[in-house]
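Note that one protein chain of the assembly has been removed; the remaining protein chains are unaltered in position.
We just call them A, B and C in the order they show up, numbering each chain from 1.
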Amino acid sequence: MTRYSIFSLARNALSYHRNWPQAWRSPDPKPAYDVIIVGGGGHGLATAYYLARNHGVTNVAVLEKGWLGGGNTGRNTTIVRSNYMLEPNAHFYEHSMKLWEGLSQDLNYNVMFSPRGVVNLAHSDGQMEAFMRRGNAMRLNGIDAVLLDREQVSQMVPLLDCSPSARFPVYGGLMQPRGGTARHDAVAWGYARGADSYGVDIIQNCEVTGIRREGGRVTGVETTRGEIAAAKVGIAVAGHTTQLCQMVGLDAPIESHVLQAFVSEPIKPILDTVVTSGATHGYISQSDKGELVMGGDLDFYNSYAQRGSVYVVEHVIAGLLSLFPAFSRLRLMRSWGGVMDMSLDGSPIICKTPVDGFYINGGWCYGGFKATPGSGWVFAHTIAKDAPHPYNEHFTLERFSNGTTIDEKGAGPYAKAH
Amino acid sequence: MLEIPCPYCGRRAHTEFTYMGDATVSRPADGPEASDRDWYEFVYVRLNPKGPHKELWHHTNGCRVVFEVSRDTATHEITGSAKLSDEGEAAS
Amino acid sequence: MPETSARRSALDGHYTEGPVAISQGAAAGVSLAERRDLALVQLDLKPGDAEGRKAAGALLGLELPATPGLSAANASGEGVALWTGPGRWLLGLPAGEGKASVTALAEALAGRHHAVIDLTQARTVVRASGPRLRDLLSKGVPIDLHPRVFPLGACAVTSLAHVTGVLHHAEEGVIDLFVMRSFGLHLWEWLHEAGEEYGLEVLPAITK
Partner (left out) sequence: MFMKMFMKSGAQSFRNGWGGAIDRGKPLTFIFNGKRYQGYEGDTLASALIANDVHLVGRSFKYHRPRGIMTAGPEEPNALVQVGDGAESEPNIRATELPLRDGLVARSQNCWPTVEYDVGQLTDVLSPLFPAGFYYKTFMWPASMWMTYEHRIRKIAGMGVGPHEPDPDHYDHHYGFCDVLVVGGGPTGLAAALTAGRAGARVVLAEQDRLLGGQLLSEADPGPRRIDGRTVPEWLAATTAELEALEEVRILRRTSAFGYYDQNMVTLCQHEEGRGPGVPRQRLHHLRVGQVILASGAIERPLVFANNDRPGHMLASAARSYVNRFAARPGTRAVLFANNDGAYKAAAEVAAGGLQLAAVIDLREEIAPELAEEMRRWGAQVLPGHAVTDTFGQNRLWGVEARALDGAGGVADGPRHLINCDLLLSSGGWNPTVHLYSHAQGRNRFDESIAAFVPDHCPQAITPAGAVTGAFDLKSCLEQGAEAGAAAAQATGFDAMVEPPRTEADPAPRPLKPVWSVPLPDGSHAKRFVDHQDDVTVNDVKLAQRENFTSVEHLKRYTTLGMGTDQGKTSNVNGLGIMGELLGRTPGEVGTTTFRPPYTPVTMGAIAGREVGAHLAPKRRTPMHAWHEAQGAAFVETGQWYRARYYPKGGEGLTEAARREVRHVREVAGLCDVSTLGKIDIQGTDAAEFLNRVYVNGFAKLPVNKCRYGVMLREDGIVYDDGTTIRLAENHFLMSATTANAARVLQELEFALQVHWPELAVSVSSTTDLWASMSLAGPKSRDVLQALESDIDVSNEAMPFMGHAAGTIAGIPAHIFRISFSGELGFELACEADHGIALWEAVMAAGEPSGLEPYGTEALGILRIEKGHVVIGPEINGTATADDLGFGRMCSTKKPYIGHRLKERSGLTHERRQQLVGLKAVDGSSRIRAGMQLVTNPNQPLPMKMEGYVASGCFSPNLKESVATALLEAGRERMDEELWALSPLHDEAVKVRVVSAHFIDPEGERIRA
């Protein structure tokens, strides 16, 4: 692998950038691998990378039905945080956060992780109290959290309407200073390049259509590019988790819903932190290129269509403009959707399954981008060791039947509520 | 924005409705004849198909009826809707 | 009844008769008036109970519409029934007749499933008319109000200014708007603001 640096950039400039190698190869699939990862999103690629890097398992293929990073990894609002209250989530996401902090260097790929702070706004005393509960739990779990009053929020986010007469007045906020954003595409590409450098085969335009089993054990996959054998198959297919599970006869407590996101036209820096508001159903940050990147509620119906209703866009933007009345004259440039794997308690599922050799990574709802490094890390561990890592031991399938669900919001067994 | 065909009120903007999920799950019997597994599946397991889906919608800003819609989750095409029981008046 | 028992409309204190935002001499695009001349009774039957429908209709002097989207009026025009759901009607009756009608209907329907509630004070009703009425309503009503689709006599339960509303095409070009009382003032303010560009006129509240 050619190392990237300012020097390699300068050197290549002299040859008009004609000598850069491929960031990853596009090999034809081999007949058999030790491990097949289905899904070339951030999670699948990170899993392959850590299988090779942490566990020395390099005879690995990542099978992606389209172009890599084209799933939710390529369409999310890139918020990275670990501000969780419940212990299983807190420890897992904090592990992920720590990986983010060194990811560019580890991958030798600038993923532009930008810990610019994530501010969650409270619009009532009740929300302030809920934030105190969460923030205190974070702090006692060793995660950074700061409680802000209205004045502090207003100083940090000057364009925010903090007047008491607002329809949903800002009471204060909970901030995670280490939270921020990262460049979504770079995460996929950086992991792909890293995994490739260990010899992992990344195979695009290769849809898994079936999973072969013998005597209850996984033996390989059927794909649009032929059959490929493997002793272990791990899936990281986000919105398509149910389909892959059904290929081995497993039920999944997951529904696929569409979540939209949108960007404004690019403008000069105007917003330096990530701001989210539950009461007005929106979140917003500004990308390095200058667009305001925004998102909010689900569309609230099952969908695999990667696009949603304009009504939701209107609703989310109305909420955001109520917070930021100065953004009203800016213009929306593009909107799109992604297919969310909404687990029925809002927390992920990363586990081995009753089917030998079949491993699940899914149920990310709208928070899986920030999980990417941690998810790859523990999923690789689970696959390599055939046993969970301490950070994912609670993210089982059984928790739904035995009542140990991890319901951060207390929203209940409704996909659309999380 | 979807347009949901209420079997009573006709086609309406989906903002009038509340989505109530998969129409094919049914509540198990309350007695011992239903297993724990049945109950678990009723609450947690969804077929979540990519393609034709039967689902329930509640006409919240409307006639307040819960009815079944056949919608393709991959294309959002709606092929029909039906009342849950025949007792009601016809939409004629 | 003592003085203090005077009824208050949800619009009390916010009801200013006269033109609103109309330039001198121009005609109002939309006219608004609160209807205080109505008793409102909600009648529930078992959906599909044709006999019950007949019995109640006979009492009211009209045929309860079985078809969604329709209303029916009695001979005097003082009683109207709006279809608001399967087996459910909102009855508009002359003011003061609410409680008596509840009793009478309950008696007429004894022995069959029914629920009758006097909702007179649970709703705010605004009568709206004028050449720009459709334009104004189209800002907050997601259904088609073109006369080809929403003719005289049509009614619909739908959203109105982001709350649940019932619309009734009561007279040619006149639409009655029903919302929950707690949203009455919201609707009123919304109509004023959304209607500003068309020129509004608030008429005296309708009483009888």
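In the analysis below, contacts are C-beta pairs under 8 Å (C-beta built on N, C-alpha and C of every residue); 3 or more make two chains touch, one makes a residue touch a chain.
Just so we're clear, the structure is a prediction, and the values are computed from it rather than from any experiment.
Shown chains touched by the undisplayed chain in the intact complex: A, B, C. Against the chain not shown here, chain B presents residues 1-3, 11, 13, 18, 20, 27-28, 30-31, 34, 36, 39-40, 42-43, 56, 58, 60, 64-66, 75-78, 84-85. Residue-level contact of chain A with the missing chain is found at 4-6, 8-10, 12-14, 16-18, 20-26, 67, 69-70, 74, 87, 90-91, 101-102, 104-105, 108-110, 112-116, 124-126, 129-137, 139-142, 145-147, 159, 161, 165-168, 183, 185-186, 189-190, 204, 264-270, 280, 286, 288-290, 307, 309-310, 313-314, 317-322, 325-336, 399, 401-405, 407, 409-413. Although one chain is not drawn, its touching partners on chain C can still be listed: residues 1-2, 4-10, 12-13, 21, 42, 44, 46, 113-115, 117-123, 135, 138-144, 146, 148-149, 161-163, 180-183, 185-186, 190, 193-198.
The rule is simple: only the chains that are shown with their structure count from here on.
Centroids built from CA atoms put chain B at 30 Å from chain A. Among the residues of chain B, those touching two or more other chains are numbered 13, 15. Listing the residues of chain B that touch chain A in their complex gives 1-2, 13-15, 18-19, 21-22, 36-37, 40-41, 43-48, 50, 53, 55, 71, 73-76.
For chain B in complex with chain C, the residues that touch the partner chain are 8-10, 12-13, 15-16, 60-65, 85-92.
Those residues of chain A that touch chain B in the complex are listed here as 240, 242-243, 246, 251-256, 300-305, 309-311, 344, 400-401, 413-416.
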